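One structure, pasted below without further comment.
A single protein chain has been removed from this complex, and every other one stays in its place.
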Amino acid sequence: MSLFKRYILPRIIQWIVVIFVGTTVVFLVPRLSPMDPVQTTLSSMSSLGMANPEAIRQMEEVLMDLYGLRGTLLQQYLRFWSYLLKGDLGPSLVMFPAPVISVIGTAMPWTIGLMLVSTILAWLLGIALGTLTGYFADKTWAKILDAVIMCIYPIPNYIMALMLLFLFAYTFPLFPFSGAAGIGIKPGFNRVFIGSVLKHGFLPALSMILITTGWRFISQRALVTNVIGSDHVQYAELAALPRRKIMLNYVFRDTLLPQTTDLALSLGSIFGGALITEFVFSYPGLGQILYTAILQGDFNVIVGVSIFSIVGIATAALLIDLLYPLLDPRVRYH
Amino acid sequence: MTLLEAKDLKAYYITKSYGIERTVHAVDDISLDVNTDEILGIAGESGCGKSTLLRVMFGIIRPPLQLIHGTVAYRSGDRSLDLLSLTDDEYRQIRWKELSYIPQGSMSVLNPLRRVRKTFWDFIDTHRPNTTRREFEDLVTGHLSDLGLPAEVLDAFPHQLSGGMRQRVTIALATILKPRLIFADEPTTALDVIVQSGVIDLLRRIQAEARNSLVIVTHDMGIHANLADRIAIMYAGQIIEEAPAKQIFGNPQHPYTKYLIHSLPRIGDKSHRISSPGRPPSLMVPPKGCRFRDRCEQKRRICREERPLLVSIGENHKVACFLAVKEGAHAS
Amino acid sequence: MVIIRDLFLFDMRFRIGFIILICLFLLVGLSFCSPYEQTARRVVPRNRTPSSKHWLGTNSLGQDIFWQLTFAVRNSLLIGLISTAVSRIIAVMNGMVSGYLGGPVDRVLSTITDSFVVIPRLPLLILVSFVFRGGLNIITTALLLGFLDWAWPSKRYRAQILSLREREFTNTAVYCGMNTLKVIGKQHFPFLISYLLADLISGFLWALGMEITLSVLGLSNLTTPTIGTMIYWANYYQAMLLGTWWWLAPPVIASILAILSFYLLSVSISQFLDPRTRIQHLSIGG
Amino acid sequence: MKAKSAFLQIVFLVAIMTFMALPALAQLPPEIPREDTLIVDQIFRYSTPDNYNIWTTAGTEATRHAFGWDTLWYIDQQTGEWINAVAAERPIYNEDFTEMTVKMRDGLYWSDGVELTSEDLVTTINILKANPGMRWSSELALYVEDVTAVDDYTVKFTLTRPNPRFHYYFTVRWNGVYVMPAHIWKDVENPLEYTFNPPVSLGAYVLRETDPAGYWEIWELREDWERTTTGVIAGKPGPKYILTIFHGPNEKKVMAMSNHELDILMDLDYEAFQALINRNRRARSWYKDFPWAWTDEADTRVFAINQEKFPLNLKDVRWALALALDIVEIQTEYVGGVTRVTPIPQPASVFHMEHYHKQYVPWLKELKLDLGSGEFFVPFDETIPFKIADWAREQGYDIPEDEEAIINMFGVGWWKHAPDVATKLLEINGFTRDSSGNWLLPDGTPWKISIIAAPDEADAYRLAMGAMDQWEDFGIAVEIETLERNPFYTREHMGDYDISSTWGMAGGGNANFVRDKWPFMHNFHTQFYAPIGQASLQNHMRIRSEKLDEIIDKLSNLPPEHPDVPALEEEFFKHWVENMFGIHTVSFKKFITFDETYWTNFPASENPHAQPNYWFMGGKFMYPYLEKSGR
Partner (left out) sequence: MPHNHQPILQTRNLSKVFITGMGFAKSRLVAVNRAAFQMGAQGTEIFTIAGESGSGKSTLAKMILGLLEPTEGSITFRGRNVTSIKGRKDRLWFMKEVQPVFQNPFETFSPLNRVDDYFLETAVSFRLIKRRQEAPEYLEKFLELVGLSLHHIQGRYPHELSGGELQRLSIARALMTRPTLLVADEPVSMIDASLRMSVVNLFRELKDKANVNVLYITHDLATAYYISDRIAIMLRGTIVELGPVEKVLDHPLHPYTKILKNSVPEPDPLNRLQPVRLSGIESKEFARAGCKFAGRCPSAMAICETQEPEAVIEDEREVKCHLYSESQGKTTA
């Protein structure tokens, strides 16, 4: 039996199964709910002045066809897969006939940018601070830092975002309120655009960094405490290696591996967007798209965004499982 | 000639947890000399404080271990340094260059995520800061080949080495700077017999070539018999007998030592052997008097009331037992 | 009791956490003495600043903010506790069974767990609460939250059981003739406790955070006072812009304190119960 | 090692400095001066910003069409005035209303320099008819037999059936049949999926730039602005650029306008508005002072009552609910006293007050309720506006003493708060109270009502809370089911509710509604009735009334200008009120807010030159009045 058959293949099959089950759930749940995109569209049309009952009935029929909501749930489901396997997520129902993929496409870069940067920065910051305070646990500054982070960490996401907005965009207008880039600035690889994106992304990213750093900090500090007790660190101390060297080459290095896999998972989950942060800062991310889609009963967009999220997490988990043995010289495939 | 002189050492583990203070009298009034060009063995069962004694003699006292009393005088050139009162920086000057340490459980003392070469570099760079890469390579490969280790181990991760190989690499790491005094804590535990005999051989060779001193702690009397020139037997935080190896094995005086020696099975000998009954006293509340008395078949009244001191009973032979003292030796 | 006393006397974190917790429970207790019903509005003059009569002032709905806070803390704690209990019970059971039995059972359970892990939780939560909002009360909200939060911890428990299963005393237990349930329950579970405690906090944190998120989006039952709905209403009446801090600050501070207190307690207790320290501690008693 | 960390420190410092050196408020690109730009609240984020096909759901966006496109006619929402836009005059129908002829203006041009002709209109109709799924396609397919260009500026519609109101499809409030540029569209293969990018506009502005993320859009005044309807009718628009921007929730808009980064915003809740005018002295709404808000939008707030649910199907019960309400408290404590009350199912806008409310006061005063045993009760209370005025004075607002002014401010009156009468009405229907005063249904079970409400419509939600509080005081168990828009609509359409705190029940979708009540009334024809569980978009209250049917049928065949129409309308409203089908409470109000820092002469109560609601089509005629403040 080869390694591929024994280990890689089952893992890939599991990956497929997980994506399949996840997708099925997000396909079914909205359709089983009492939401009805046809009624939504009709009421928006009727509020514009459409009146004739015959016309409404006709429109209803047309919409059922266009939205792909004809037939039993099973038929819809099979049709959904046959399109999905061709890479077609279908049209948005509320913004018909704009394809879901283009709706997602406008938001994707911003979400990825924001989440990538804040996830990685929070990771770096959390690990740096966690390592320092974990390693120098008995120093006063470490205790103060610890206490401060403990108090920041439980602040609800929403409040954190709102406070930052209120302080740094309103009371002290250092940063813009909303959007992801300055108005009329052409996207491009130039100082102005990049500067503007940084400026706009600063507060949203900061709010996410502040919250997630706390969590990362705690986990890192716990890891560091564990590693410090391990034989090889004790031995390095015994051999009078400089503390800085021990901290970096020994303690920090050892915690890097679990933290890296954790980072990979966090990165896999960035496709879900950061709803609350996007909401508060009017940041054009996927979270908002998804939220609006839910509120409007836009089945296809809900499924579309969720699939990205599902595939993102599942793939991150798959890659970790497959690559971990390569990253960690100690681990072998079982 | 005395290289290191430990005097009246008392080192206790003092922990305070949820308001309850706990003191383990791990090293309780021990004096011990290490001479130049000798292998000193410290024997005793687990929990008797022998590893702690080794650490104290090495000068490493970290909480919860606390030095209560005593000095460790190390003769460096013509100076005598008290290892226990040096500052970190002062001590750093001589550590690894003059004193080094082979740790217990050395299976896991190598950084699992670092190639062996890097670990060597870390250690050498710390203690000889101006070493160039070239010098480093020469030094390490030369040392490894002296010890009969293949140079490929430098490019390996610790887990890629067998336990025996790892142990030998650790020994190489501890001896690379040709220290004058090496402390080894259970260097052969958990090794297979064949590898173990290799390690014994290795340690013997290192000592023979450099004519330096080696203090080795192990509970395995077989190792002591094969390695040590002089052996100190510890029991419950104290040294109860100290003598050249041949004396200890040929003419043990303390009842505990006798048990230790006589309970060892040998291939080719099926005759019945017994362990000493009972178990050692708790070091949290060590009993007054002789600490072995509860397990001793020849105990007397005095054993309960008075602690037998370690006294000389012959050339280089010291014992802490009233049975032996009776023969008219004087306190050391 | 002795444990609590020892922890209180000798662990700073426990002391702070415990005092905060007592204060929170005091609030919870006070809620039962409230002169007003929790959903009642128009019972006091609107928009008053804090005074001796209304300690935290009153809000635009005609409610006394202090008494609302007592209800909010009570309800939010209840949601957090129930949700965490539900999710962790599922997680522990699933992780234990999956990890210990292995084989096909493990494969099936693991696949279900993994599928739950990848399903984006917040959207699902929004979707479900969006649909059933009218019918959500504290209990159903808590159950819903609990049901969405077991998958990740379950994987961790499974991993722990997998490593415990390899330890020798498991085999001893098997050869004592214990059945699977006993082996898991008596032999393995004690090892999970300290992790469980830390994990409970993250569950609690999540539930509280989600409750606030849902409320802020207006997707929970807005008439029941919780920390989240208090924030929602304060926000709805623009407390921040109008500077009515006495409306917005109490729920925010309460949520921070609640999580802080649980965090401190869990760190302290789990250290106390950690097998390594526990052994040390047991020997003091022994 | 030292060198390394020093290097890092320098990099870090440089990064920070570059970052801070960026202008904090880089609102506009440098080539667009702030003083030439009007910044307008975009209301929504555009989900598909690069799609300009406003003839599908994808391209329809709130503010965009008002700048770029045009149609035949408008009705000014403020005054009810008829405006000929693309059409040169009113529609010409034949006698039996089966043909409609439209004369179009000449001299109007598309932004790409092509002249607008009848060909454009004909092509528009044909494309929409041929593509189901586009807006208006089913209706045009239903009514239009044929459409032909008689000459370059005349179009003749042949209808499939008589319809004196066919021109309503081309009379726009905020969406109608916009004219397409035929020279672009005629070759489009799939109009449903065509994105019309870059767009060619017919309005006075042309698109300059769109945020790919959908948060803002910049429109630039056309060089040939005089060749557009805005130019022809109202003159040169003031702002050279219009930036529409969406900031998100209300508090963000307040912050933006406080910092003068927003010139007009659509609406705020009461508290946010208060916070704004506290912060920004130059911000104002329709009235300079209390009650500030613009109350002339053609819509009302209403507690829609499901006529299929017992006991709400009983007229007396519905009246009892109305009389159990204290409108003064509702209008003041719950919505801040800033709108007019309305006893009839019509908004109390300036226009409606003149043409309807004040006209109806005589019969409102005479309306009597039969309490059985020969007892009658007059429910109408003319003193309501004065009670509200008293409350407002108590709050410290400056209220005129003039009766007419007060009525114009708060409405003509409403129903009395008469719980005792309500009690009687219930008791004659067999209701009883239990020991704690709670109402029991005739069968002895407790009476429970659930109100559905969507919280994003702030007033509707607050009114629901008011009703809940007051009905609970009266002894009815009430709960509010808070729903988001989508399930809210669905529940309404399916008839799955007792009472819905809702709006739009004044036929407001159609621009002509201001002048013609038929768009409102015909919704309640029995033909739209559907039992609970089946969708009925129009008549979700499920009213079945022969009397109403009769009036609607008569009206359907009369053109809106016919002299018989007013009497029929009055009859309809009277019947409605007598039966209390739905409890209409207050008029729509909006805190449309202007910041006069950069631009002045916004439409306001003292200067109502145009409708202020810029997001509706008629709003485009506001821009020519705007002047630079010079600040």
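Lettered A, B, C and D in written order, each chain numbered from 1.
Heads up, the rule we're going with is that a contact is a pair of C-beta atoms (placed from the backbone, for glycine too) under 8 Å apart; a residue touches a chain by one contact, two chains touch by 3 or more.
These numbers come from a predicted model, not from an experiment.
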Candidate in contact with the missing chain, chosen from B:T2, B:Q66, B:T141 or B:S275: B:S275
Absent-chain contact - pick from B:S162, B:Q298 or B:N316: B:S162
I'm checking contacts with the chain that's been left out. Which of B:L260, B:L283, B:C296 or B:C321 qualifies? B:L260
Of C:S31, C:T141 or C:Q187, the residue that touches the missing chain is C:Q187
Contact with the hidden chain only, please: which subunit C residues? 167-169, 171-179, 182, 186-187, 190-191, 275, 278-279, 282-283, 286
Going by the touch rule given at the top, which residues of subunit B touch the chain that is not shown? 45-46, 148, 150, 161-165, 192-198, 200-201, 219-223, 225-226, 228, 245-246, 249, 256, 259-261, 263-270, 272-277, 279-280
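One rule holds in what follows: only the chains that are shown with their structure count from here on.
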Most central chain, judged by mean C-alpha position against the global CA mean: A
Of A-D and C-D, the pair joined by more C-beta contact pairs is A-D
So what's the Cα centroid distance for subunit C and subunit D, whole Å? 44
When the C-alpha atoms of subunit A and subunit C are each averaged to a single point, how far apart are the two points in Å? 23
Distance between the CA centroids of subunit B and subunit D (whole Å) is 90
Which positions in subunit D touch two or more other chains at once? 255, 484, 487
Going through subunit A residue by residue, note those that touch at least 2 other chains and give them in order. 34-35, 166, 279, 295
Give the list of subunit B residues in touch with subunit C in this complex. 15, 17-20, 22
Show me the residue ranges of subunit D that touch subunit A in the complex, using the header's touch definition. 18-19, 22, 24-29, 31-32, 45, 47-51, 56-58, 132-133, 135-139, 141-143, 168-169, 173-176, 192-193, 209, 211-216, 218, 243, 245-249, 252, 255-256, 258-259, 261, 484-487, 489-491, 493, 504, 508-511, 519, 522-523, 527-528, 535, 537-538
Across the complex, what residues on subunit C touch subunit D? 41-42, 46, 60-61, 130-131, 133-134, 218-219, 221-223, 235-238, 240-242
